[in-house]
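Removed from the display is one protein chain of the complex; every other protein chain stays in position.
== subunit A ==
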Amino acid sequence: MNRSFKRSFTVACSTGLMLSALAACGGNGENAGADNEAENNASGGNNTAEENNGNNAEGNSNGEGNGEVAGELEIQYFVGGYGDSWWQEVISDFEAEYPDVTVTHHAGPNINDEMRSRWVSDDPPDVVYIDGAGSSETQMVEDGQLMDLTDWLSEVETADGEQLEDSFIVDPATYDGQIHSLPLVFDTWGTWYNAAQFEAEGYEVPTDFDSYMSTMGEIQDNEGIAPFVTTGQHPYYFLRGVLTPAFGAAGGDELLADIVTGEEGVWEREEVVAQMEKVAEMQEAGYIDDGFGAFNHTQSQMNFLLGDNAFIPVGFWLPNEMAEDTPEDFEYGFIPSPMQDEGEPYAIVPDLRPLAIAENADNPDAAKAFVEFVFTQEYATLFSEHTGAIMNLEGVDLSENENVPDYLIEANAMINDPDQVQIYHRPHPMSADLETPIGDSLTALMLGTITVEEFIEDAEAATADYRGE
């Protein structure tokens, strides 16, 4: 008995050691990620320093005569998939242009949580870029934290001499007709695939839902994988990346508006039910990775890059976010999520990341000067070069720019071709109170534990709750 006990202890020990080793691996992985991020920043920083030298000289010569804008300017910006090198450069140029202004950066991946106490105590920063976890434009407007920019916007001109309100690709969100934020980043969700693999294997890039299903079927047969993956921990990736454009294609701006405002009976409409049936069809065919329920966004993206899956719905930031983990032979391909019926153009619903000025800003003049300063062709081009995404400003020509990745040039050309892509709009983002319960039921539908009818019941109950009934 003693011997068998000792043996079981040996087994327990070796298991323990193995787990410890794994823990160490996990730890290293984390560190590696952090190092990569640091490296990223460092390389961004180098760029910034070099390019700044040129801009600073220019800035100083222009800087005179702007002395009225002075003092401390606090800027809060979230650093996520797009990195912070663009911000560093813009702010540095702004300081050169306005030498009497000292900019304080409040930046980082958790900055929204870190700055929360400042907003709660009515001592907010002057300018805020609203993006990332822990931030909500709708909530900030409801709480009266953002300055009404309606009148100011009608007068302001950009440094390029254009009327700013006429220069946006997508107009600012309105709340009861008032403008509280200016859309800075033209984000859009879509579906990514490995273009190199598709070319090598001869897979057809989907152009509508039917061809999407047939390509997924072919990949499932050939590769023996579930072709589609997304994050189940954040179901809004699927909601914003796949369903929202699907609803845009099926019912236009009107349907999108009814969905985000929680209109009674909207989920029971024929065109909505038809889209949900498409999701159920993907699940029943076994095209959705059955492990997606527990994946966070990084895990799902890693699986996609490792070839465990072939399609993933993410925004434009994916290549930048995963730059350090992308295999060498991997080539990013982007299409708007192909949920539309045959013969219809792809649908895109821009997801805008805005810049706003705090209602209680200490230095509103400097804040306005900064917002004016940012919306120029120069910084819009730089934005695409630094982040691989698009700034929400018209007339930026990326087609000849060597510093912009190929997928962005192709996607940009596609988005600007109305025969290929139709752009739809929603009045404002969906509130977390509505998005969360709908997202939960959506996960269940995609896992196959509830039916389309049950999903619709849940979604209707969520909209009723949201309307306060």
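The criterion applied here is as follows: a residue touches a chain if its C-beta (ideal position, glycine included) is under 8 Å from a C-beta of that chain, and two chains touch if they have at least 3 such contacts; residues count from 1.
Just so we're on the same page, contacts and distances are computed from a predicted model.
Asker: Missing chain's UniProt protein name, "RNA polymerase, sigma subunit, ECF family", "N-acetylglucosamine transport system permease protein", "Fe-S cluster assembly protein SufD" or "Polynucleotide kinase-phosphatase"?
Answerer: Matching the unshown chain against "RNA polymerase, sigma subunit, ECF family", "N-acetylglucosamine transport system permease protein", "Fe-S cluster assembly protein SufD" or "Polynucleotide kinase-phosphatase" yields "N-acetylglucosamine transport system permease protein".
Asker: If I consider the whole complex, including the chain that's not displayed, which of A:E199, A:D290 or A:E453 touches that chain?
Answerer: Here the residue in touch with the unshown chain is A:D290.
Asker: Check each of A:P125, A:P206, A:G232 or A:G248 against the chain that is not shown and name the one that touches it.
Answerer: Checking each option in A:P125, A:P206, A:G232 or A:G248, the one touching the absent chain turns out to be A:G232.
Asker: Of A:G134, A:G265, A:P327 or A:P427, which one is in contact with the hidden chain?
Answerer: A:G134
Asker: Taking the full complex into account, find the residue in A:E254, A:E268, A:E394 or A:D433 that is in contact with the omitted chain.
Answerer: That would be A:D433, which touches the missing chain.
Asker: Could you please point out the subunit A residues that touch the chain left off the display?
Answerer: 2, 5-6, 9, 12-13, 16-17, 19-20, 22-23, 26-27, 30, 113, 116, 119-122, 133-134, 136, 139-140, 142-145, 232-235, 289-296, 299, 303, 308, 432-433, 436, 440-441, 443-444, 447, 449
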